[in-house]
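Structure in structure tokens, see below.
Removed from the display is one protein chain of the complex; every other protein chain stays in position.
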Amino acid sequence: MTTLQDTKKSSGNGGSAGNGGKDGRAISLSSRQWLGPVIALVLVIIVNGIISPAFFNVKVVDGHLYGSLVDIVHRGASTALVAVGMAIVIGTRGIDLSVGSVIAISGAVMAVLIRDTSLSPAIIILAALGAGILCGLWNGILVAFLDIQPIIATLILMVAGRGIAQMITDGQIVTFHGAFFEAIGSGYLVGVPWRVIIAAIVIAGLWAVMRKTALGLFVEAVGGNARASRLAGIDARGIKVLAYVISGFCSAVAGIIIAADIRGADANNAGLWLELDAILAVVVGGASLMGGRFYLGLTVIGVLIIQALGTGILLSGLPSQYTLIVKAAVVMIVLLVQAPKARQMMGNFWRRRNRNGQ
Amino acid sequence: EMIIGFSQIGSESGWRTSETASIKAEAEKRGIDLKFSDAQQKQENQIKAVRSFIAQGVDGILLAPVVETGWDQVLKEAKDAGIPVVLVDRGVAADKSLYLTKVASDFVQEGALAASWLAAKTNGVCDLVELQGTVGSSAANDRKAGFQSIVDNFPNMKILRSQSGDFTRSGGKEVMESFLKAENGGKNICAVYAHNDDMALGAVQAIKEAGLEPGKDILIVSIDGVPDIFKAMADGDTNASIELNPHLGAPAFDAIKASMDGKDVPKWIKANGPLYLPDTAAEEYKKRSGS
Amino acid sequence: MADRAQTVLSARGVGKFFPGVKALQDVDFSLNSGEIHALLGENGAGKSTLIKVITGVHPRDAGTVTLDGREIHPGHPGEAQQLGISTVFQEVNLVPTLSVAENLMLERQTRKFGLISWKKTAEDARQALKTLGLDIDINRALGSYSVAIQQLVAIARAVALDARVLILDEPTASLDADEIRTLFGIMRALKAKGLGIVFVTHFLDQVYEVTDRITVLRNGRLVGTFETAQLPQIDLINHMLGRELAEISSHRHHASDTPKDRGNRIQIKNLGKKRVLKPVSLELSGGEIVGLAGLLGSGRTELAELVFGAHRADSGLVFLDDKPVLLRSPRQAIRAGFGLCPEDRKQDGIVPELGVRENIALALQGRRGWLRPIPRADQDKFADDMIAALGIATPDREKPVGQLSGGNQQKVILARWLVSKPVFLILDEPTRGIDVGAHADIIKLIRDLCDEGLALLVASSELEEIVAFADRVAVLRDRELATELSGAEITQNNIIEAIAR
């Protein structure tokens, strides 16, 4: 049963003073926002299980968790980081196409420093993160201060950034060794992959900063109506810059993880087309590209849906040429099921049927 | 001084960057003014570049075509302008009179060579998995076809699974991880055939992380001969790699020179690389990483 | 006339539900040809919703609508237009990026051989504006004009459509007396031609001036339809509110005798900007309310924006208690304790996706900075207090503001500034679209704040409002301060004289 319509008792609509607001528990759409993505995720996972019964096997190999389910989280960690940064940018009514290039740049900085210097890992990581933050700063300034439209502003770095990364690595995959970095890529802490822990920490930290301070509100206000926010005393430009900086930072962390994973910086291919998956995840998680609202938790679920889908396709043994079609179809279905308009239509349809049935 | 235009596909892999570097170095050595254009993986950009070379009246053009078809028109224009075109590292499906020569190896043959080696190594009994290159790319198509043509002759050789790892290291690793899971933790898999070395290197890590020993529990054969694969072979992680020769500058320039001198040039200057095995790997690695 | 009248448009048993809100329930409404019919009710009563249901913006959940006796089911406003229902919706609903001419002629450009003839179209556009006596450059983007001009263009467009029924949802909200007179002239002429006109407003004297009948809605239900001539104003108000209106004290507010003691002395000295506003000097102190009067485009909004730092002034300074205030951005103004409730609530006011609570907390939070979030409990309390004090009609405090009725959006923005406790508040057309009941509440609230030492500058096109509560009135003319009136000088006639001189 859909209960989209009116769940309150018919006490009028609070037209007279003092009546509204007290009864704040009326179920609004937003409180059920999580339903669609979670159902979609469960469905994809169930289908995976049907395709490949081994899918649900999780066992302990060499003292760490091992299995397809673990793989989804493991592989999804870097995409989730990028997507969460993307969600915040989208919250300000922006978009960041440069994340893939930022991943390449931070990975390249890290690999080259490891290869050519004997700096301590902490400094190398800081340098890689710094590179990502600089990239974000550049995007933010273009968008907020030069008023360049976000798609184009970040397209610039998307194109040039990969060139910069290639320049740093000389167009070769720079391989490196070192226990510390290998652990980041494929090490475990009490059976849980380090990269998952890192991603979880960063995402939880961002969630706290966004939701436990007023920053999240500011981001959403700026995305909803930048002019009005400015007039309400919010530094709209600053908030925009900050959003891109956060996105740059998240991409840099992802870049570090990705490079550590293959023990090399692949400037040519690292993070290629990842921006599309990240944006997809944000939208599958229920946010609007028109800004004004963002959901970090649902974005992560969106990432897991996409990752589970990819893993499912690989497990199914379906020839590679079908991958894109399946992906397109599933994304389409998930979006349609989630779209409020479509739900509304289905709701109407059900009500009509029930009415006729009675 | 000779002016030669070089339209390169892009810089999508370390191998291609080496090829570019090698051709540039060769040009410098010979005092050739090389006009380089990177097409960012797009045929239309390559056509633009070739036309720009024609407009500038260069003495010759090197073209590393991103795809095999669609060159007739622009090659005709070059021919009309009297500019010889040398295809490097890949061929085109155009009339042979439209270009001077092709300096390239044969992808199909590479695939066949890999399969032959594997068949010999396993006495024709092997269930293997394949890491394909980018779907639709000619290198992936041909390396797959060549390999398959040999496997078809061995009833006890079977390709269990074949997925695209997009020619990248992380792609190879991710796909291999799922193969291992789908094939009983890797116990069903006798060998991996990777369309390039980078994917093989990714697979090595996936196999290690699954608790198996690459090169022993699962044999690995790949193509390209990038420096890192020699290290891996020397360490015993992979078993064979077929080199794709990146040093195509010298034969290409020679061909242009020869045709200017009015000499005949063969239509296909084969540049196939050999199959390398672990025994020479350490030495080869030293050679390649040293230079 | 009434007996020969014939029903053109009628709605029976109309219902409309939004999640959590019964916006309309079993509403009947009928409109005769050749009449002007007022549709009245509090903010959120369902007036705009009824109009939107009739014109096909929202699908209706129950009931029938007939036009000339035939049932109609317009799927979108375009179809309603084709059927002969021409509408000016609440808020300006034109396209700011298009030129004035294009806005006027959208979907009805003159075509030759299937292609638009721009020359003819421009002529028609000019013609349409002429009926309203509006002389502006029709090739400029509509967005470059003030809200009032945009409102007039929207009316011109609706009037120019050859319609059977004309619906005007608060068309007079941002117009001044002259324009309203022109509009009424046009309405009467159309009525004489046999059109049926639906007219929504919160100005009761306008209702008595032009309408023939009145339909009152309350909480989404029909209260009744009445002959205007037979309904005393006090009864009308009771019908609308469903209670007696607390008496509005009509005598003017007086600033305390010694305003200087209160602090919060604001001095505006030679504040000006080239091509926008000639230097203006004005002083006001805590507890004082200064009205800002002037014609359309006289520069009231500009002055407000300069004082608030929304635009940077070329010349002049603003002092607070003799200390100059840096006004490079609204943020700095807000830090100094200034507030501005903007004129254009859609563009500059609401953040539509955010809820009522968040919108109300925004300015206060902006002042505190992001590091010191207002605790949720406080936010809830602020929101609930304001919802109660201003009578904001909303099912709960989390409802996205974009889904509130126009008047309630205005209340939310006002609430935003009230909770931020400014020392100097500028209100630009603060009561636009606010119903009579709330109007009184708001004026009372503002007075209370002034008694606590707030200095208030109110720009308004409603002279009564200014007369009702201003201690002094500054009159702007042609982007220049013309005169100041104070004390007994403040009468509607004096202000009109000063404006029009």
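Order of writing sets the labels: A, B and C. Residues in every chain begin at 1.
The rule is short, and it goes like this: a contact is a pair of C-beta atoms (placed from the backbone, for glycine too) under 8 Å apart; a residue touches a chain by one contact, two chains touch by 3 or more.
Keep this in mind: contacts and distances are computed from a predicted model.
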{"item": "Chain left out of the displayed complex - its UniProt protein name, from \"Cytochrome bo(3) ubiquinol oxidase subunit 3\", \"ABC transmembrane type-1 domain-containing protein\", \"Sugar ABC transporter permease YjfF\" or \"TIM barrel protein\"", "value": "\"Sugar ABC transporter permease YjfF\""}
{"item": "Visible contact partners (per top-of-document touch definition) of the missing chain", "value": "A, B, C"}
{"item": "Residue touching the undisplayed chain, where the options are A:61, A:148, A:183 or A:200", "value": "A:148"}
{"item": "Which residue of A:42, A:60, A:189 or A:289 touches the chain not shown here", "value": "A:289"}
{"item": "Contact with the hidden chain (one of A:111, A:279 or A:303)", "value": "A:279"}
{"item": "Positions on chain B contacted by the hidden chain, ascending", "value": "5, 8, 10-11, 17, 20, 34-38, 40-45, 47-49, 51-57, 67-73, 93, 134-138, 141"}
{"item": "Absent chain, residues of chain C that touch it", "value": "57, 76-78, 80-82, 87, 89, 92-99, 102-103, 106-107, 109, 111, 114-116, 139-141, 157, 275"}
{"item": "Footprint left on chain A by the chain that the document does not show", "value": "97, 142, 146-149, 151-152, 155-167, 171, 276, 279-280, 283, 288-290, 320-329, 331-332, 335-336, 339-342"}
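Keep this in mind: only the chains that are shown with their structure count from here on.
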{"item": "Separation of chain A from chain B, taking each centre as the mean of its C-alpha atoms, in whole Å", "value": "35"}
{"item": "Length of the line joining the C-alpha centres of chain A and chain C, rounded to whole Å", "value": "41"}
{"item": "Residues on chain C engaged by chain A in the complex (per definition of touch)", "value": "17, 19-23, 42, 44-45, 218-220, 241-243, 308, 310, 329-331, 333-335, 340, 342, 347-354, 356, 358, 361-363, 365-374, 380, 383-384, 387-399, 416, 437-438, 441"}
{"item": "Touching residues on chain A, where the partner in the complex is chain B", "value": "52, 54, 61-62, 66-68, 71, 75, 166, 170-173, 175, 186, 258, 261-264, 266, 268-270, 272, 311, 314-315, 317, 319-321, 323"}
{"item": "Of all residues in chain A, those that touch chain C in their complex", "value": "4-8, 10, 12-18, 20-30, 212-215, 217-218, 220-221, 223-225, 227-235, 292-293"}
